[in-house]
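Omission of a single protein chain aside, the complex is shown with its protein chains in their original locations.
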Amino acid sequence: MDRFTKDEIHPKIIQKLLEDSDITIDDALENEMVLNMGPQHPATHGVLRLVLKLDGETVIGCVPDVGYLHRGYEKMAENMSYHEFIPHTDRLDYISPTANNVAWVMAVEKLAGVEVPVRAQYIRMIIAELARIASHLVAIGSFAMDVGALTVFLWTFREREKIMDIWDIVCGARFTNSYTRIGGVANDMQPEAIALIKKFLEGIDNNLIECEKLLNTNRIFIERLDGVGVISKEDALSYGYTGPNLRATGVDFDLRRAVPYLQYDKIDFRIPTFTEGDCLARYFVRTDEIRESAKIVRQCLQLMPSGEIKANLPKRVLPNKAEVYTKMEELILDFMLINFGINPPVGEIYHAIEGSKGELGFYLVSDGKGNPWKCKIRSPSFIHIQSLPHLVKGRMISDVVAIIGSIDPIMGEADK
Amino acid sequence: MELKEIIIQKLNEHFPDAGFEFSEYINEFNIKLDKKFIQPVCKFLKEDSELEFLLCEDITAVDWARRKKRFTVVYHIFTLKHNYRLVLKCDVEEDDCNIDSVTSVWRTSNWQERECYDMYGIKFNNHPDMRRIYMPEDFEYYPLRKEFPLMGIPGSLSLPKK
Partner (left out) sequence: MGLEAKLSGDGFFVTQLEAIINWARKNSVYPMPMGISCCAIEMMAAADPRYDIARFGSEVMRFSPRQCDLMIVAGTVTYKMSHVVRKIYDQMPDPKWVIAMGACTSTGGMYRSYSVVQGIDQFLPVDVYVAGCPPRPDNLLNALIHIQNKIGNTRAKEFQNKKRLELNVIQNN
């Protein structure tokens, strides 16, 4: 940011610059400009808009502008039943849809007091961890693409396609799953799906190492990220960081360990932390988390008991489709649940899980009717984008791209 | 002594006239207080060495439509030291629709308060940048208020010419 002073430059040059009719500035050495980045920009991961104030190529100020994908989720949630909102949660953080499904139904179950069978809890853990792997794969791939390594993107997407195949068999949709139901999951996990998961887990370690080989020894990649976008532990907490971004600053905080939900207290896993807090550390945390998630899925497959996948609470839980078509009782219950909702008791709760980007929470207020009185989505991406001005200040414009990629915002979730 | 009791004791000691109401619902500890005290109480909860509520998870509001005190601003804060979540609530009336900002305590509250203003029209005093965040700057309504229709008000948002 060292600027030339007037004494260091020959007066004739300054005179010439001021005479130039194309330059409309008063001071020849004044070279601040405002650059608009986005909302349609390949590196902003969607429709994030940044207004940057530049001095030459150095960023001296940044104002993020969000809301280009504001779809009014919270208003829509107030106008639909708890079951109806499950498909909408897919589209929040659309890289890891199943994790959002799990977060939503767990919040509703806490509100309505539904206990879920153990097998369903394990299935939920498996799909949530697969979602985390898929999300981090996309994050690493698109992050590498942003800083110029295109091949990694193709390789991580190849791995992600395998997870899409698993979801395709598990629930019949490859992308927007809507797999969970209040009180359990939609259908049991088939042996074909389990075989596919096992096959995927066999390959993931080696394939991840393959991708890492392209990046970890790549001098350009390392030098573009090392020491860029540093945030300290205290600042990160003050900005409300959670998830991989917080763990890259050295805070050992993970909701799976801090407030165990589902069956995470029975699982042995490590929480990867790095202390640097820069872009490179955030990348390393993500690669390590993929390995840990794979480890969790392996344990889940071993520990998963057989049994029911839905709670036996006819007033709250949707009956099986096959029974709806053949039995009178189930047909009536299905009709009542779809038309009037599950009517949880009056109250308000907040429930959060460790989503793939960070803490994904739902704050629900019920007035005893079929649809929520208020639903607030606490989305990690929204919180993380807020810290961008702090991270990019004083960096080059090309670092902005790397920093956005490293904090991995998803605008569907940030804008709601 | 349980953490809950420590919090009750400390708050009563330091803020005798804040009008605290303590309650618990499904393992969540709720504290209702007078809106004038929100900033000092938050500052105290964050800086007290025994509590250290360093993480502000969420700030939002609830529109109760027909109640006399129409809005409730809700704060969810979390302490990493004890892994404990606390809910703070302040009632806000429609005629006097403002509350003190806690931006000086947690920086994350900046955007969350802006979102709350955008959706409910509750003004946060001493906020550094009180603008709309999601809706365009010239939008006149507050979408999450109960009287606002789901499909919006026709003509309130412009489309480009074909």
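As written, the chain order gives the labels A and B, with residue 1 at the start of each chain.
Note that in this section contacts are C-beta pairs under 8 Å (C-beta built on N, C-alpha and C of every residue); 3 or more make two chains touch, one makes a residue touch a chain.
Given the structure is predicted, the values throughout are model-derived calculations rather than measurements.
Student: Of the residues listed, A:158, A:199 or A:270, which one is in contact with the missing chain?
Tutor: From the options A:158, A:199 or A:270, the contact with the absent chain belongs to A:158.
Student: Mind listing the chain A residues that contact the chain we can't see here?
Tutor: 39-42, 46-47, 67-72, 75-76, 87-88, 90-91, 94-95, 138, 142, 154, 157-158, 160-161, 164, 174-176, 411-412
Student: Mind listing the chain B residues that contact the chain we can't see here?
Tutor: Chain B touches the chain not shown through residues 134-136, 143, 148-153, 157-162.
Note that only the chains that are shown with their structure count from here on.
Student: Quick one: which bits of chain B touch chain A in the complex? Just the residue numbers, please.
Tutor: Going through chain B, the ones touching chain A are 25-26, 28, 54-58, 60, 62-63, 74, 76, 80, 83, 85, 87, 106-108, 110-112, 115, 119, 132-136, 143-144, 148, 150.
Student: In the complex of these two chains, what residues of chain A are touching chain B?
Tutor: 66-67, 70, 72, 74-76, 78-79, 110-111, 113, 235, 237-240, 242, 251, 253, 258-259, 347-350, 352, 359, 361, 363, 365, 373-374, 376, 378, 382-383, 386, 415-416
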